[in-house]
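This structure is in structure tokens; I'll ask about it shortly.
The complex appears here minus one protein chain, its other protein chains still in place.
Residue numbering begins at 1 within each chain, and the chains themselves are lettered A, B and C in the order written.
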Amino acid sequence: MRSTRIVADVARLPRTVFGHRSLMWWGTIGFIVIEGSTLFICVASYFYLRRNFSTWPPEHVFRPGLLIPTIQAGLMLLSNIPMVSADRASRRMDIRGVRIGFLVCSALAVIMTVLRWFEFQSLNVRWDSNAYGSVAWATLTAHGTLLLLETAETMAFTVLLFKGPLEERDLAGASDNALYWYFMTGVWIPLYVVVFLSPSIM
Amino acid sequence: MTAIPADPARPTDDESVRRQLDETWRQTPGLWGWLTSVDHKSIGKRYIVTAMVFFVLGGLEAGVMRAQLARPENSVLGPDAYNQFFTMHGMTMMFLFAVPVMTAVGLYLVPLMIGARNVAFPRLNAYGYWVYLAGGLFLYISFFLNTGPDTGWFSYVPLAGPEFSPGKRVDVYAQSITFTEIAALVAAVELIVTIFKNRAPGMTLNRMPLFVWAMLVQAFMVLFAMPWVATVTQLLAMDRLVATHFFNPAEGGDALLWQHLFWFFGHPEVYIILTPGLGFVSMIVATFTRRPVYGYPAMVLSLLSVGFLSFGLWVHHMFATGLPQLGQSFFTAASMMITIPSGIQIFCWIATIWAGRPRFGVPFLFVLGFVVIFVIGGVTGVMVASVAFDQQVHDSYFVVAHFHYVLIGGAVFPLLGAFYYWFPKITGRMLSERLGRWNFWLLFVGVNLTFFPMHQLGLEGMPRRVYTYLAGTGWGPLNLLATIGAVLVVVGVLLFVINVAVSLRRGALAGDDPWGADTLEWATSSPPPPYNFAHIPVVEGRAPLWEQPGELPAVSGLRTDVRDVLVTTLLDARPDSLHRHPPPTIWPLLTAIATTILFVTLIFTPWGAVIGTPLLLLTLLGWGWPHGRDHQEQRMVEQTG
Amino acid sequence: MPLTLASTLVQQAHASLNPASPQVRLVDRLGTAMFVTAAVVCLLVFAALLWAALRRRSGAEPVAGGRQERPMKTAVLLATGVTTVILFVFLIFDVSVGRSITTNPGNDALQIRVTGHQWWWEVQYRDSLPKNWATTANEIHVPVGRPVVFELRSTDVIHSFWPPNLSPKRDQIPGNENSLWFQADSAGVYRGQCAEFCGHQHAKMAFLVVAEPADQFEGWLARQRDTAQTPTDSRARRGKDVFMSASCVMCHAISGTSAGSRIGPDLTHLASRRTLAAGTLPNTRENLTGWIVDPQAIKPGVKMPPNQLSGPELLALVAYLETLK
Partner (left out) sequence: MLILAVVGCKREERDFHGLPSGSAITNPKVREVDLVPGGAAPADSVPGPYEENAYAVSQGKTLYNGYNCSGCHFQGGGGIGPPLMDADWIYGSQPQNIYETIAEGRPNGMPSFGRKIVPDQIWQITAYVRSMSGLLRKDVAPGRTDDMQVRPQEQSTQKAKPVQSGIPKSAELP
């Protein structure tokens, strides 16, 4: 091994960093890109298949119900308020604020997961009825996996926040979890427009 | 007499630094240590070995196919077996060999080249390998049980759909792709973050070795391409298992949807395999001509534009499907355009060789062989980019010849060159040059003999993926010639295996830097210690070892009693923060097992989700839950409330 | 059993190297031009590589930068420029060839519907009057010098229609109708084969295109429109009974009889065809008998099952089939 001469000392560098300075943040962005692509492919397939139909939804298929999906979309948007506050609290090292934010979001996540079940029924079509049903179900399922994962992660984090031996960097982790939450809820809005609104308005 | 250091976590003299680093970073001994390792070198090595095993298996499959095609109406394989063989060959080479081996070499080398201690997410890295291994085993166990996929690596619907491919063979196809795509995506994230955030201080983006650039571009291509195939195979699985209608024209589905989605991945896939190869070539050319590669900015821009353009070519795989002429011409233009950056790289290498003082070591021979074979594959690539010509030779042996020239030239030759080049670094021993020369010439002659006649066969009308052909077609003699070539290739690969086996025990000891190379991996010992570098080096130029012939500048201050790594800024690689890496852990393996259970049971019953998902979540929890807290440095957050 | 197809039957080699239509002639010209250019480019690159690697060297250790790099820059730029120009010329050539191939065939074109099946080709000559339709299989007759438009379909998986001497290929995609046209220049028998992997017998899914003078073609077509003759010979009559009462009738049609199933090839004029089993066997009595007894020995995986007919039944059946001119 080559011998070295020391030209600098890095011992005083910070150990807890937020945002793009943190490794986890970049990792999260990576997975957001992957999952975003998956959802994009679902939407692309949606519009590709749509060209094969003269009416959309196809004949003899009811339009999707809008009540529950609209509540869900609203909830997704609103849930960002507690998550943003938790995110900010984590950057202030305000553990109490993070705990409250995560507790609220865990509860919301459970509600949203349950609502997803009813959203499937609001589609008013089965996945094996026709290609329209297939692609609508697939899009909802793809996003549903993200929702499920994020629900599990947020709940696990909440337990850790209350129970676990905490370190500073766990708060940076909480902030990265918030980033994923923004993505998961934010990406739902265009999906909601495509899957639920577009058959009614276009 | 050594002075007692002020801070026991940061000894100052080299001896104790190394001893303590070794204590901290080394892998737990024994089988348990192997299963729990999170070291990028340990994982990289097993990744490479596994991929090479699959390479040999894929090659054997090709050998059996060549035996079948050696003469007309041969009976080595029936149609059912042949279809499984050619599908397995394609899938193995694409998903289990080419992409993983490139990624694996990247995972091994990139941290060493950029002066890092490990990849950014060591546990994720372990998980990626285990999932890849599970996918490969799943595919091969299925194959040995006569459940090998038999509809081609491209598995066009409706042939691969539920009506025309009963049984589980195509489900195995879809699911084993999911395994390997997860592994590839995980590795891509890994590499991108490592390259972005773990470079040695001073290694700004424009000082990165060309191989690191190549891996960065490859990782981004993986990130944007692989989700397509992972998604489209899931759509296929749903069509087959729960009767969705994505590809059923009678219910509004579309067979061409599969082709669009598949080739949007499938074309970049070729460049995903190729790009690391280009990186190898740049490194070998620089070392063996004893000068830096000419035109660094042009090389980097070429890599970037190849990566970018490769996403605009997918339709040239669909020229015979009857898409509108105008749109097709656009894709012809794009396909031809990608020749320009590839050409620029070839020209720059030739210029570098011209200006340097070449040494004809085996790695360099492979580079020369690469240029010849790759250029032939490149010019036939331009030919098939033409819509009119492609509609004639599409799905004929001409195309088989073309892409084997590209992939063997562009990936296998550079890879073998890289093996001869980096083997001393990885094992501490040199490969035999004498066997290496035999290895090279046998492969070079064998590959040309196998694949050159196929151009002619294609022009004579021989379609791809036929298990036999009739004597009256007159395709017999050239096929026999190709089979003879394949025998030479097999012998060549066998020599390579022998060379590795012998050299591992008896090869000449390599020393740190046997080739007099310029990049950081040659600054550490061979094989590198678990922590890679005792002190993280500081980089001041593109060829650090040539520019700093004596002592390397380095930084101090990382703790040696925990796995500290240095995080630097994205563009300028200024030291920014310290990050603590996890110790060895079994959870990535357990998570991979849970993933496997989920994926495999899903093909047999929807209840798989009910069994597999909780298992997966549970293992993820075990993975993420903090173990063994270190209270010394990290202040506990105050327990308020 | 020697399975000698057909080189005796096929006058022209199965190759795009022997163009027999203006379409393929154009493509051939494009291919040749590109091939010659490609070969020259390859040789130049190899020569440059060899020279760069082996040239005599003198002087000091090479260093990056400085005056030495000026000729390198010129050379790289020049090579890149030449590459770009070549590609541009190729592109223009390609687009113009593409245009010529896809021009409108004109109004007097003959229409033929070719449907791909696993693993044979259904060929239908359609007409405004359905009674003038003629259905055959695996052998396409076309008049020389008249454009022929092919309506390409598939009812199962994707196949690809490719008679290399006459036309570039075009996929037959279920749910997605395609077409192409060509015009045969010279009379001859040309072989074509499926070019998209379609399952077990993709390898033995061939067809013949018989290009013949217009009057000969019209005569052939008129005969194909006829219904099958009722056999006069007693053994053939008995063969017809075998056909109608055994498994044959479940899949095959013979016009003018009660056999009307469209699962397998139409056999109305079987004896007039040159090959059996989609271009796999010459149409001889021995081959026909062997095929009926055990098709799986010749095309493993084919949809036709082995038949357990008694000796006399078999002979009668073959005798009947041979009357189907």
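Here, a residue touches a chain if its C-beta (ideal position, glycine included) is under 8 Å from a C-beta of that chain, and two chains touch if they have at least 3 such contacts.
On a predicted model such as this, the values are computed, not experimentally measured, just so you know.
Undergrad: Which visible chains touch the chain that is not shown?
TA: A, B, C
Undergrad: Among C:132, C:230, C:284 or C:308, which one is in touch with the chain left out?
TA: C:308
Undergrad: Determine which one of C:109, C:144 or C:249 touches the chain that has been left out.
TA: In the full complex, the listed residue that touches the missing chain is C:249.
Undergrad: Just the residue numbers, please: which parts of chain C touch the chain that's not shown?
TA: On the side of chain C, residues 174, 200, 245-247, 249-251, 261, 263, 294, 296, 300-302, 305-308 touch the unshown chain.
Undergrad: State which residues belonging to chain B touch the missing partner chain.
TA: These residues of chain B touch the chain that is not shown: 80, 138, 141-142, 145-147, 158, 161-163, 166-169, 239-243, 245, 247-251, 596, 600-601, 604-605.
Undergrad: Residues on chain A that touch the omitted chain in the whole complex?
TA: 128-130
By our rule, only the chains that are shown with their structure count from here on.
Undergrad: Of all the chains shown, whose C-alpha centre falls nearest the centre of every protein C-alpha atom combined?
TA: Per-chain C-alpha centroids compared to the overall one single out B.
Undergrad: Need the CA-centroid distance for the pair chain A / chain C, whole Å please.
TA: Those two chain centres are 52 Å apart.
Undergrad: Just curious, how far off is chain B from chain A if you go by their C-alpha centres, in Å?
TA: Their C-alpha centroids are separated by 30 Å.
Undergrad: By the touch rule stated above, which residues of chain C touch at least two different other chains?
TA: If we look for residues of chain C contacting two or more partner chains, we find none.
Undergrad: Mark out which residues of chain B touch at least two other chains, giving numbers and ranges.
TA: Answer for chain B, listing residues that touch two or more other chains: 249, 254.
Undergrad: Contact residues on chain C for chain B in the complex?
TA: 3-10, 13-17, 24, 26-27, 30-31, 34-35, 38-39, 41-42, 45-46, 48-49, 51-53, 55, 57, 61-64, 68-69, 72-73, 75-76, 79-80, 83-84, 87, 90-91, 93-95, 97-99, 101-102, 118, 156-158, 160, 162, 164, 168-171, 173-176, 178-179, 191, 193-204, 280, 300-301
Undergrad: Considering only the defined contacts, which chain B positions touch chain C in the complex?
TA: Contact set of chain B toward chain C: 73, 78-80, 83, 151-152, 156, 158-159, 163-164, 249-250, 254-256, 289-292, 294-295, 298, 320-322, 325, 328-329, 332-333, 336-337, 339-340, 343-344, 346-348, 350-351, 353-358, 360, 368, 371-372, 375-376, 379-380, 382-383, 386-389, 391-396, 459-461, 463-474.
Undergrad: Help me check something: in the complex, which residues belonging to chain A touch chain B?
TA: 1-17, 20-23, 26-27, 30-31, 33-35, 37-38, 41-42, 45, 48-49, 52-53, 58, 93, 95-96, 99, 127-135, 137-138, 142, 148-149, 152-153, 156, 160, 164-171
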